[in-house]
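Heads up, one of the protein chains got dropped from this complex, but the rest are sitting where they should.
A and B are the chain letters, set down in written order, and residue numbers restart from 1 in every chain.
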Amino acid sequence: MTRPLIATLGSHSALQILRGAHDEGFACAVVAPAGKDTLYRRYPFIDEVIAIPSYDAFEALEDDLIARQALLVPHGSFVAYLGETTNQTLRAGYYGSRAVLRWEGDRDLQREWLTAADVPMPAGFATADDIGAGDWPVIVKTFGAAGGQGYFLARSRGHLDDQLAALGHDRYTIQRYIVGVTLYVHYFRSIVHDRLEILSMDRRYETNVDGLGRLPWHVQQAVEPVPSYVVVGNSPLVLRESMLEEAYRMGERVVATASDLIDPRGFWGPFCLETIITPDLRFHVIEISCRIVAGTNLFVDGSPYAALWFDEPMSTGRRIAREVREAHAAGRLGDVVTGHVPSWDAFDRTSRTDHIDRIDEAAR
Amino acid sequence: MTRPLIATLGSHSALQILRGAHDEGFACAVVAPAGKDTLYRRYPFIDEVIAIPSYDAFEALEDDLIARQALLVPHGSFVAYLGETTNQTLRAGYYGSRAVLRWEGDRDLQREWLTAADVPMPAGFATADDIGAGDWPVIVKTFGAAGGQGYFLARSRGHLDDQLAALGHDRYTIQRYIVGVTLYVHYFRSIVHDRLEILSMDRRYETNVDGLGRLPWHVQQAVEPVPSYVVVGNSPLVLRESMLEEAYRMGERVVATASDLIDPRGFWGPFCLETIITPDLRFHVIEISCRIVAGTNLFVDGSPYAALWFDEPMSTGRRIAREVREAHAAGRLGDVVTGHVPSWDAFDRTSRTDHIDRIDEAAR
Partner (left out) sequence: MTRPLIATLGSHSALQILRGAHDEGFACAVVAPAGKDTLYRRYPFIDEVIAIPSYDAFEALEDDLIARQALLVPHGSFVAYLGETTNQTLRAGYYGSRAVLRWEGDRDLQREWLTAADVPMPAGFATADDIGAGDWPVIVKTFGAAGGQGYFLARSRGHLDDQLAALGHDRYTIQRYIVGVTLYVHYFRSIVHDRLEILSMDRRYETNVDGLGRLPWHVQQAVEPVPSYVVVGNSPLVLRESMLEEAYRMGERVVATASDLIDPRGFWGPFCLETIITPDLRFHVIEISCRIVAGTNLFVDGSPYAALWFDEPMSTGRRIAREVREAHAAGRLGDVVTGHVPSWDAFDRTSRTDHIDRIDEAAR
């Protein structure tokens, strides 16, 4: 019996997405530009690795993906690599909303959405003149900055002006820098179960700011390292239980507001609110990611929060595949897919032991 | 067949405790003041959510809890919300010792206990005049401070005097601040197996001190953030294996001393030693928590230390339920319960697959 096919791009959280698809009984394929395909060929659980010359060649695969009834699962690098327009116009089946793409990608619309959802955000400043005396330090985020590259910190007006002059363009936003601790909440909005689940949490591991604290002040004074915020990893966290309900409610307000503001079909699947928590126990949301974030890669083998919802290790990647499988079983695949809705026969979840057998075989 | 009932208050580590009870075949109930009950209604594995107008109304439930043969499992917020007196006088069945409550709640008695157990603690100072030249910095903990709120740091006598003057009262203790790294050890003292288990370890995630290191010294100098120690989360750790035996021995000495000093019945169930480790590989214990701590919430789906004792994922919450189940099977429930000892029939552990079925059903 042919298993239905889940495919994604080779980057970001593709391993987790494909492993989750595999565990839920799907065949899985990854599309990667030449040179980036080799990582995925290492893992026997991946059924197919499709190398393309560059991301531009992705669209040429579309007819074939549609003919094979594949479902694409997007991740945080889909927009970065394929572009927002391609994400919008792809005809292939795509898990999740595409209407949110425009709201997520534009910092002003994102602020409008989150504000409408009554989600607290740090103050934003259109120009340096708008920054009040009590607003320092500020963080500057250049447009199109991804993975924290292109961010910088300023302690004062002079410090900011110097750095902006060095930048030499005006495509940036200025935010108040909140002094607190970061915590990223990984949500999953299930259409099939009509509920919001919190599946895990992390904090980003950013170079060099997460190494600065290991340098005593006098060494910092001597060598003057410039703080940078490039994300190279993640580490796991849990949240004080008394704050968990507010984390749920923020997520629910974001989902409900999306239905009002963005698209009556709403907003579903995985998303992330990226927060800073201050000593008054308040969340400050610095960003929303509208699909699976890389911090979920910590939880391929389960998480303490997913264990409150499921009796099996449930990564966000696997959660997506589970939702798709259940939507299909309920005849509701069209409710979670945008673009071409794949046509699949009934299918059984492949036993997880299949994979064990395959590995052990090599040893005989 | 009716399953025996485990109940707790809705906060702190209630989700873990109830999930553990569920996994061991108990029915589980949570009592929460209106507004805090909604979190617990989200999770299908919780059998019953009992909303009360406020914590004051808890005692009115007692007769019913006793009639239903419920067992209360206390956590770190039991004393904060119900008060020490209520914890002492509750007639309902209560897992764990109550005699330790007075010793834990009074900083002087706590120091007496830990000192008698030969557990190294940072120097404490009755007044600012007692602080020696080599004792700086110091940390001031106001009485009743919970979750790290109300702590402050002083680098010098002048700095301390200024902050104490601003505080305006004298209900605080002063401790030497140990420069090192924090590590919290989660113990479980089993009566049934007559042994001490280390189940997991964490470090607290405190706002804003765990964010300060991300600010370069010159930004700190410009904006002068005041360090605060409010606990909003936890992250996982393991300890150098060569220090693990001393971690066990400290725990054993604390347990043995409790039998001598506090109550011949002793001290059992989960507890935590909160340590700072210095470069000479020595532990400095800053506090003991005499029941489940929130750091164990990291390990709802298991921990590397629990995996050395058990073949299944074993959180501290589940470990409690396991101990209760085994004590009951051995006719020794009275050895682990204070107050009313529940009267239960024999019971089988419910298969974990029950829960899976319940979740999947919604999708059909």
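Heads up, the rule we're going with is that a residue touches a chain if its C-beta (ideal position, glycine included) is under 8 Å from a C-beta of that chain, and two chains touch if they have at least 3 such contacts.
The structure presented is a predicted model; accordingly, all values stated were derived computationally and were not measured.
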Among B:G233, B:G302 or B:G339, residue touching the chain not depicted: B:G302
Omitted-chain contact residue, chosen from A:V300, A:V324 or A:V337: A:V300
Of A:I6, A:A29 or A:L212, the residue in touch with the unshown chain: A:L212
Subunit B residues touching the omitted chain (full complex): 136-137, 153, 155-156, 159, 179-183, 192-193, 195, 201, 203, 206, 209-210, 212-214, 217, 220-221, 225, 227, 235-245, 248, 276-279, 281, 302-313, 326-327, 329-330
Absent-chain interface as seen on subunit A, which is shown: 11-16, 19, 36, 38-39, 42-43, 45, 77, 147, 149, 205-208, 210-219, 222-223, 225, 228, 230-236, 294, 297-301, 313, 352-353, 355-356, 359-360, 362-364
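We adopt the following convention: only the chains that are shown with their structure count from here on.
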Averaged-CA centre spacing for the pair subunit B and subunit A, given as whole angstrom: 33
